[in-house]
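The complex appears here minus one protein chain, its other protein chains still in place.
Our next item is chain A:
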């Protein structure tokens, strides 16, 4: 039994899985992570996952886009090569609003998605670190790390009671590295 690294509880029903999390937490068993094929609302609070700060990134990137657009147009139209267009002001702000808006959106979207990929270590070709292959299709998986002095039988029975349809004892962390 000593070579077990992770215990996985596979659930068919997200509500049973939530129940399983409650049961484990009641018994002070810490959960390594949960892998699901769809977002589960309310799970972050249960597991104490902090609010994402990505919206802040999005806002900062958006503002950067606004400033970039306005300064680019100010520089080109009013400083570097001012042109007399029908005697109208060189820095014709209303005309510059559409591009300012577009660049705000562009910077915001790319900045936020870039930050999302960076924080999750997402990039094309990254080897997927998957602990259970069916977790992306139809299984809701609770993963428990096998620390020192853990009680495998107790965890198994807790998961079973909560409605797990399968329990796996894995001797390696990721199954996707074949």
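Heads up, the rule we're going with is that contacts are C-beta pairs under 8 Å (C-beta built on N, C-alpha and C of every residue); 3 or more make two chains touch, one makes a residue touch a chain; residues count from 1.
We take it that contacts and distances are computed from a predicted model.
Looking at the choices "Branched-chain amino acid ABC transporter ATP-binding protein", "Hydrogenase", "Peptide/nickel transport system permease protein" or "Response regulatory domain-containing protein", the name in the UniProt record of the chain not drawn here is "Hydrogenase". The omitted chain makes contact with just one of the residues A:4, A:60 or A:106: A:106.
Across A:30, A:52 or A:157, the residue that sits in touch with the chain not pictured is A:52. The set of chain A residues touching the chain not shown comprises 12, 14-15, 18, 33-44, 47, 49, 52, 54-55, 58, 62, 72-73, 76-77, 80-81, 83, 85, 92, 95-96, 98-99, 101-103, 105-106, 108-110, 112-113, 116-117, 119-131, 133-138, 176.
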